[in-house]
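Everything below concerns the one structure shown next.
A single protein chain has been omitted from the complex, and every remaining protein chain is retained in its original position.
== chain A ==
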Amino acid sequence: MNVFSLLAPLIILEAVLAIVALIAWFKTDETNGPRWLWLVIILLIQIIGPILFFIFGRRQQ
């Protein structure tokens, strides 16, 4: 089995995670900490960045 078809699901999942985090970022008016910083974190840190945003980035209510 070639490397690409094995890793494709992983890459797709990573991309979906980042895209969903971006959508959530657009919809959030107030974030914990500066808003632009979260954008940088989501875009630059693989996997961990979006997860951090989902857990800590959004302010409750």
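FYI, a residue touches a chain if its C-beta (ideal position, glycine included) is under 8 Å from a C-beta of that chain, and two chains touch if they have at least 3 such contacts; residues count from 1.
Everything that follows uses one rule, which is that contacts and distances are computed from a predicted model.
Student: Which of the following names does UniProt give to the chain that is not shown: "Carbamoyltransferase", "Tryptophan synthase beta chain", "ABC-2 type transport system permease protein" or "ABC transporter substrate-binding protein"?
Tutor: Looking only at the record, the undisplayed chain corresponds to "ABC-2 type transport system permease protein".
Student: Give me the chain A residues in contact with the hidden chain, please.
Tutor: Its contact residues with the unshown chain are 1, 3, 6-7, 9-10, 13-14, 16-17, 20-21, 23-24, 47, 50-51, 54-55, 58, 60-61.
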